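Here the complex is missing one protein chain, while the rest keep their positions.
Chain naming follows the written order as A and B, and within any one chain the residues start at number 1.
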Amino acid sequence: MAAIFVYITHKNGTADDSAFELAAAAKALDAAAAPCAIVLGGTADVGQVAGQVAPYFSEVITIANDALQYPNAEVYRKALATILPAKSLLLLTHNSFSMDLAPGLSVKLDAAFASDVVGFEGIEGDTLKLVRQEHGGAVSSRSACGLANGAIISVRAGAFKPAEAGSQGAVVDKSTEVSDFSSKRSFVEVIAAEVGDIDITKSEILVAVGRGIEEEDNLAMVHELAAAMGADVACSRPVVDAKWLEKSRQVGTSGQTVSPKVYLALGISGSFQHMGGIKGSPFIVAVNKNKTAPIFQSADIGVVADILDFIPVLTEKINAGK
Amino acid sequence: MDIVGPAQFVVLGVKTQIFSILIPVVAIALFAYIISKRMVPLRKAAKDERWDRFGERAAKVWSLWLLQIKQPRYMLAGVLHMAIFFGFLVLLLRSLGLVFIGFQENFHWPFLVGPLETWYNIAKDYAATIVLIACVIAGIRRGIVKPPRYAVPSQYGKDHTGEAVFVLAIISVLMISESLFEASAFAAGAGNGHFAAPLTLVAIFTAMLQGSSAGTLQAIHILSYYVHDLVFFFFLCFLPFGKHFHVLTSLFNVLFMRLEKGNIKPVRYGLAGEDLDQLDSFGIKKVEDFTWKHMLDFYSCADCGRCSDQCPANAVKRPLSPRFISIKARDLLFKSYPVWGAPQEASALIGGIYSEDEIWSCTTCGACEEECPLAIEYIDKIVDLRRGLVDEGMVPQSLQKPLSALEKRGNPYGKTAKQRGKWIEDEAFAQAVPVKLLKQGDTVASLFFVDSVGSYDDRIIEINRKAAHLMHHLGKDFGILGEQEKDAGNEIRRFGEEMLFQEIKEHNTEAILEADPQEVITTDPHAFNALKHDYTGLPPVKHISQLLVEGLDQGKFSLRPLEESGKVYTYHDPCYLGRHNLLYDEPRRILDAIPGMKRVEMEKHKDRSFCCSGGGLALFYEPEEETRMGVVRVNMARAAGADVLVTACPFCLINMEDAVKIAGLENELKIVDLTELFAGQVELVQDGDRV
Partner (left out) sequence: MNILVCVKRVPDSSENEIRLNRAGNDIDTDDLVYAVNEWDNYAVEEAIQIVDKVGGSVTVVSVGTEENEEILRREMAMGAESGVLLSDPLFEDADGRKLAAILSAYIDKNKFDLVLCGAQADEGGAQVGGMLAAMQDKPFASLVNMIEVLDEKKLKIGREIEGGSQEISEIELPCVLSIQTGINEPRYVSIRGIRKVASVEIPTLGASDIGFTDTPLRLQKLEYFQPELGAGAEMLEGSDEEMADKLVALLQAKGGIK
């Protein structure tokens, strides 16, 4: 069995929660594995991040250089290609950076590549059986991934429960092994998403509305319900795409990450991109007319109803109870 | 006293007769030149076929142009206009006669002799008086009262009041000068046996001028003549520069008006089928792409604003006002084809005078065309402009999805064709009503064309099951095409995707004809309209309301009285049943047949019905608007005192059920379908118990 490496996503000196999920994913791949974390970044951050992840891995390789301050996939790819031994298995989190980095890295390492994996079903010989979701989550697929030349696997955030801390792994600095920081792509800036009048990341109660609202005019009833509950209004991507609500109210991987106490999802199917934006295990209530909507899998309470009919009834009941 | 006419008068040694000849000659030459320039774009315009059915056209000229039948729909403005119009007609003879009097003293129309001349003179005296009074009232109305209908929103340009008041002033000057010319002669005792009709301008002026000196009367006589002559010919040459062009063009505009209802013009007259593929461009992209009749429409627009006043899109503040579709195009024609100077290069209309949203905002309800006193067309132009947009790929994202679903699956919802006939499989329904699901080769006497919304929307399916039950009750042998049916395409065509419509039409036509029915029955007015007007070679197409009226006439229904007494009902005319197909009375007869029916009319009903925001693809379009048309409409129903609004169109039902929720009127107003309501009151025959 080849060595398992885990690429650590971090920001502002803090490792992303997904780092601990990947530690668990590595164990799911091979219970006997001694996974090794890799932390790349600027000199100010790397040591700190390595310290945070060390209890979850048997070893942490660090590469610190201020040329790595902002993650540039081309530069990082060269660094990883330099330090990864042949036939390694590299796990990373499926996100916007992995999409930049991983496919090209797999070509450079001549390794297999599987993206957005949600489960592992064991290794037989040189073949790993893995599970992915396709067609927007409508169906799952089981694939055989050849490991003979190593593999790069990006794992969906949230697919594995974070690992428990174990014994402290050793931190090994390999900064000196990397010297080529050239790139044909240069970072200019990050334009932050517009901040709206309400910061939903701070809200305790959220009423989130999705495609099921059908038309812009129907949003009025959502605002009324939110007012009755003392909640803020959030939404899923289709509502923002239709320009019915501002981008700053969007929950999901391409929107805001929220951690309310109560999350009322109205007419939201519950794609993983949306659910990826909900953290801190709130009490989730889902109202959807489609009883097979995936959101009912993640919710605590489910209501099968047409939200256009149900919302006014609920608002009335809440107001009556006051 | 003796008075000298303009034909004999000499001033400073010059005979004024020379002016009497010069003024008309120069003015008529100038007028001919202006008109020839105005004709330039019409000659470059697209083909149009209007040289047919002259009997019907003459009838339209009689009623619309001569009798002005649309005018009193706006009572005050209409009556004022009729006064001025009829006055003008009467005075035309007099005004032309005056031109001849300028160089031939004692000119008489040879056909106006004896008592006829006397009667004419009385008539024209009153005509001039009435026209002047009408002009004064109209001037006060336009200049001081300013009805909101005439306002020009800033996005459409500057206020038009100046032009309107100026023309009223010109007309007033004509009336006054003509009267003074005659009054001065009467006051001088040179009436030639004529007299001023009592209580007319001439009579008043004659009385005022009594006792004036011979010199004064002579001066007034000559001056008023030339003021009239100059202003008359100025007016003639001024007409083609503004909204009063309609004085000249309206006769032709009405003569060549569209005679069909509910149809859509072909992409290019004379081209069909395969030939269409040869065209370089589709639809209207620049002003020259309009047909000559449509350009004549632009010239003929009198800027009266009635179209926009009735337009539901304008009412809810969508970026569309039909009046300015005409006015902006007219101004562009004037600018691109100037009277003096070379024509300017054509530029794109969209992004120029029109915006994309403006063109997509129309629901094709037809309220504007119904109202226009001059029979100006809008739907064909909007559709032609949309064809141009579709050809350029400029289709809103919200419409792209349903269009591609229509292309791939024959319905805008993206549902599979297999599901199309599923609604008849409901167990309880199937037991009560046997509906034939036609397979290839099957034939049937009556074909029920269900269309997409009725095949896939749960709410509309319920209504169609009721409709099927009624057809069964009437003893119809009927079936549906199921998988073989595709969307009828009423909105595909009206949203400009002509070739997709043609493909779907061919498919449906073949499927329908294969079943060899004697009639095609629809419950959806949009399908009804498309099959009736856009398809060719089909057996008679009927709407369910026609069937029910037949049944009533034959006494085939025994009706229970309404359970809830005291409720007030009102009927909303769907655009594609009413205005486009003139089925106004049938639905009302059906309602009134129900015992205990208490029915009121909304203020806007029948041909003035207010669109609920459109059907088919219109449901997918997301317009900019302040309120929804449906909300406006349900409020109208409430204002009429109705508790129940009845309609006979699935889209009206969907739109207004939504509107009732938005308006918060769930407890006050119920929206019901005519068929469903009626079926609920009929003792229906179940399968098996037919005798």
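Worth a mention:
Just so it is clear, contacts are C-beta pairs under 8 Å (C-beta built on N, C-alpha and C of every residue); 3 or more make two chains touch, one makes a residue touch a chain.
Bear in mind that the values here come from a model prediction, so they are computed numbers and not experimental data.
Checked against the hidden chain, the listed residues A:Arg142, A:Lys161, A:Lys202 or A:His223 yield one contact partner: A:Arg142. From the options A:Ala26, A:Leu264 or A:Ile278, the residue with contact to the unseen chain in the full assembly is A:Leu264. Chain A residues in contact with the hidden partner, per the touch definition given at the top, are 73-74, 77, 95-97, 99-108, 111-116, 129, 132-146, 149, 151, 183-193, 204-205, 228-231, 241, 247-248, 250, 253-257, 261-262, 264, 283-286, 291, 296-305, 309-310, 313-314, 316-318, 321.
Remark: the residues of chain B touching the chain excluded from display are 276-277, 282, 390-395, 397, 399-401, 403-405, 407-409, 414, 416, 418, 497-500, 503.
Simple rule for what comes next: only the chains that are shown with their structure count from here on.
Remark: chain A and chain B have CA centroids separated by 58 Å (rounded to whole angstrom).
Those residues of chain B that touch chain A in the complex are listed here as 622, 628, 658, 661-662, 666.
Here chain A touches chain B in the complex through residues 215-218, 220, 242, 308, 312, going by the rule given at the top.
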